[in-house]
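Here the complex is missing a single protein chain, while all its other protein chains stay put.
Just so it is clear, A and B label the chains in written order, and each chain counts residues from 1 on its own.
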Amino acid sequence: MTDGTRRTEPVRPVQKKNSQRKGSPGKEQPGEDIIAAGDKSAGQQGQGGGAGGSLKPSEPAGEVGSGHQRSHVSAGRAARRKRVRENTAVKEKFAEQLAANQNIDAIIKDRVEMFYDLVENRKMMEKVFRVPKNKDTVFRSLTIGTNPPVKALLVFIDGITNSQVQNMAILQPLMLLSGIFDRCDFECQMFDTTRAGYKDLFDRVKEALLPNNQVSTAHNFSRVVEDVLNGNTALLIDGYNQALLLETKGWPYRSVSTPQVEAVIRGPQEAFTEQIRVNTSLVRKIIHRPSLLTEFIKVGNSAPMQCAVMYLDDLVNPDLVQEVKRRLESVRGDFLLETGLVEEMIEDYPQHMVPQVLSTERPDRVAASLLEGQVAVLIDGNPFVMVVPCTFFTLMQAPEDAYIRWPIGSFVRVIRYVGLFLALLLPANYVAIIAYHQEFIPTDLLLAITGAREKVPFPSIVEVLVMEFSFELIREAGIRIPGTVGTTLGIVGALILGQAAVAANIVSPILIIVVAVTALGSFAIPNYSFSLTIRALRFFYIILAALAGLHGIMVGFFIHVGVMANLKSFGVPLLAPVAPVTRKGSDYLLRGPQWRQETRPDYLDPLQVRRQSEVSRSWRRRKG
Amino acid sequence: MYNAHLSKVLRKALMVVMTGALLLPLAGCYDYTEPDERAWVMAIGVDKGRQNVLTVTSVVAVPKAIAGGGGQSGSEGGSGQGGFFTITFDVPTLLSTLELINTVVDRRVSLSHTKWFVFSRELAEEGIGAYVAPLVRFQQFRRSSQLLICEGRAEDFLTKGVPQLEDNVGKYYELMQQGWRYTEFIPFDSFHQFYYKSENPGVNPVAPLAARGAKETIYTDNSFKPKGYYQAGRIPRKGGSEIEIMGGAVFKKDRMVGTLNGDQVGVQKIFFGAMKRTLLNVPDPYHPDKYIIVDVLPRQKPRVDINITGGRPKITANVKLEGQILSIQSGENYERPDRLYIVEDAVQELIFEDINDTIAKSKQLDADFLGFGLHAQKLFPTWPQWSAYNWEEKYKDADITVNVDYKVRRTGLVHEMVQLR
Partner (left out) sequence: MSQQKPVVGVSEAVSLLFIFISAKIFLTQLIFSIHLGMNATWIIFLVLIFIGLSGVLLLVFLLNRFPGRDLVQVGEELVGPYINALFALFYLAVFVVSAGATLRGVSERMVVGFLPDTPISLVTFSFIISIVVVSYLGLETVARTARFLASLLVVTGLGLIALTIPLWNYSALFPFWGPGIPQLLWGALENTGDYVQILLLGIIYPFLPGGNGKKVGVMAVSISGIVMFLYVLAPILIFTYPTVSELSVPSFEMARNIYFGRFGQRLEVLFLPIWSLSNMIYLAASFYAGAAVLTRLCRLDDYRPFVLSMAVFVTVVAFIPQNVTQTAYWYFNYVTRYSFVMLIGVLLFLLLVAAFKARGGDEGV
């Protein structure tokens, strides 16, 4: 830190004011419960209990809850919130149903304890799941074949559970095998229930009768409901005011396949899928370190999304993790399905066009970022993973740069920056030069351009805008078009826009080259959302160029750079390590050789700065 | 909190920008011009006027003739006739043309691609300072263009100067002028060099001399004349396009004082390090009427030492050249190492004569176009002393010694030629 500047923005502690929101109970979500449940499922499903389990101290419910209330919403926003009026007419018409809904929500929110009576429990659960109407929830009553037999009830949701597991690991042992030890208690004294130390039948069922890999107990309905909704099975036993939650998740998901967006020629060919546990395991598969932590946070109110924060505990700056978690936990969004939605909720400047998180579908990229001291945020149901903080230079890097030979990697990067320049400024520069600075064009070319333009009726700026717009149209249509007709689109687009437009004297031939090169440039940008940003900004520059030529472009560029220099991604300036300057590795603009990559990026302030020793190729040390 | 505040700032900033962006188009795009709404002048010729002070001829390129017009037919090309038309006005000053021309030409005329400024000799001998002045001040002109002096009227010179190879007359002009890279006959000075040399007390400029090809016979006998003996307007030739550039026009201050022939221009270029290569016909010392043909390249920049004793400059110039034998007409085996000196001496002799001839010319014109003054100014510690010395006055009394050193480096594809039997 030669500059002595602390790049990471100081993380302010969560302000805990006591102004708990007094909203309608129907809108309130049990914040602490969700987290607790997420935490539990993390602990249940994670590989070692050590990794997931130790993360989240189960805090006293009330405190966490109040911490999550929107304690410091500005007065203006609260006023705006008020303006969203409830529709009184509807309220009156469906008063009965509203009351019922509130009643049910209260069950969950107030953490109603379970009853001893199975029938009452069942009634309660049916009420919560609206059972006569809802056909997905299954209530399977059974009798546990112990001596004496006990009534029990399985609750689960059809379709998201694995029926194989249910049959073999729950129903079969409970119904058929549970009585075995009772019957042969003369021979098998060692299995005596009392000697094994079971408190009661419930404990025995949990400890001895269910060969299920993850089992936990719950005392209140909200917990049970939560787990059942996550694909687990709840076992309610008559006479006990608690339920056993059994891991039976099993819903269909896409298997791991090759990357669709960030394809490489050399390097790993697997991408994240929509299953968060698969995704975390894909990362964990690469980094075999006990310090790789996965924390789960639920984000969103209406349909909470499981969100995992992964980092290397011994590398990453704790302030950064704290900040990421703080932002994720304090999000009060409605429904955050995709990384893009969460991104908007947690990034520093959502009103800017530049992406401030890096989203990638490649586990190797996430692993490499984690090893640099960054933090990954995974969202369930989403094959894209956010990596924060991100800088302008990381947006321009592709994983393959590191996999091919390093001089070639540097060369490829240079090409990519040229592509960025072309995508952003080529059409604008074309307009500026063709309409303002004709003296810059070599005479032969100028006369050729002029000759070719003779019959074109539009001004250059209109030509450029029309062609660029058409190109965007092709691109957009190409994404939306059904696959079966997709292949024809390219031909149609190229044919109509290229050949025909020129032949019909709608545009000048050189413009086709400009548009094509611009398009190629924008496709060379490895980050999809950054590429979209550049495409959109291009139009601003075209207009500026039409207004004042290159001078206009420069004025726009100056503002652009100024605004970029002002941006921060999780406390890290977007233009780091160039502005501000921090100690640089040999891998930001160009790709240095692997053996020179000795330090982690300084702007991340990692706990371990050095990543490999000075002499990383120790075989070069001759003995003696 | 911090974010909310900053976003407020940014929103305001954005508003300022947006307002600005909205205001700008209201103000209009003043300089926006389509290339097909402009006409480009490729050359300007200036003559003494007939109906006004000056006659100014502009060569306007016709893009359609060059690019073949729009659509898919771009590759058809023009006719190889340069694709231009000329337009001549009698005007009071050079720049008046720029405005007057738009009374005739529909497209707005731009001078930013002008390659040549052609002044007629007649005008140049009266002094062109007044006409050159706008060329350094007016934004559309630039100093990297070329200033030419033409024999006869510039109007005819440009009108008749139709290229035969080129569709684009601008390319023709530029390539013609770039001949200085491979012939010794064309001075290399662009307008930039011309201009600073005419302001510098230590050197006088040389502009390329051009002319329309001569129609009638110029030389009456067929005696041997060195090829550099010619100059523009006096080249015996038939065919080719109308115009030719050879030799130079020497200027003193803003007035043309004389012409140089091809060889003299070559010597001038040697002294400025601008001569790249030339062929030389050297009389064979042992076989009269036979010639040894060598090519000559500079070995290093000429070294000029100047001594000023008693106010009179004593100049010693060492010219070092090298080259290869291209042809020995007599077939004698001069290539042998022990006999090579014969060729070298002959070449040195010839070049020495050329240089002396050129120096004599410069003394005769009283114009130091070889730039000895640039070397002389090193002897003076301060500019006032240098100005006070008054080099222009002293030059004609200078005592100039020239040493030429030529080395044959290679002998071409023949090692030793066998005598004809």
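We adopt the following convention: a residue touches a chain if its C-beta (ideal position, glycine included) is under 8 Å from a C-beta of that chain, and two chains touch if they have at least 3 such contacts.
On a predicted model such as this, the values are computed, not experimentally measured, just so you know.
Looking at the complex as a whole, the chain kept out of the display touches A, B. Screening A:V119, A:A303, A:I513 or A:A579 for touch with the missing chain picks out A:A579.
Among B:Y195, B:Y229, B:Y291 or B:F352, only B:Y195 touches the chain that is left out of the view. Summary of contacts with the chain left out: across A:F296, A:Y311, A:W406 or A:Y436, the touching residue is A:Y436. When the full complex is taken into account, the listed residue touching the unshown chain is A:L550, out of A:L550, A:V572 or A:L604.
Hidden from this view is one chain, which touches subunit A at 2-6, 433, 436-437, 439-440, 442-444, 548-552, 554-559, 561-566, 573, 575, 578-582.
Mapped onto subunit B, the interface with the missing chain covers residues 2, 5-6, 9-10, 12-13, 16-17, 20, 23-24, 27, 30-31, 112-113, 136, 139, 142-144, 171, 174-175, 178, 190, 192, 195-196, 199-202, 371, 374-375, 377-378, 380-386.
Going forward, only the chains that are shown with their structure count from here on.
The residues of subunit A lying in touch with subunit B in their complex are 72, 74, 348-349, 351-352, 434-436, 438-439, 443-444, 446-456, 459-461, 502-503, 505, 508-509, 543-544, 546-549, 552, 559, 563, 566. Taken in their complex, subunit B has these residues touching subunit A: 1, 3-4, 6-7, 10-11, 13-14, 17, 21, 24-25, 29, 31-36, 38, 40, 42, 61, 63-72, 74, 83, 110, 112-113, 115, 140, 168, 170-171, 174.
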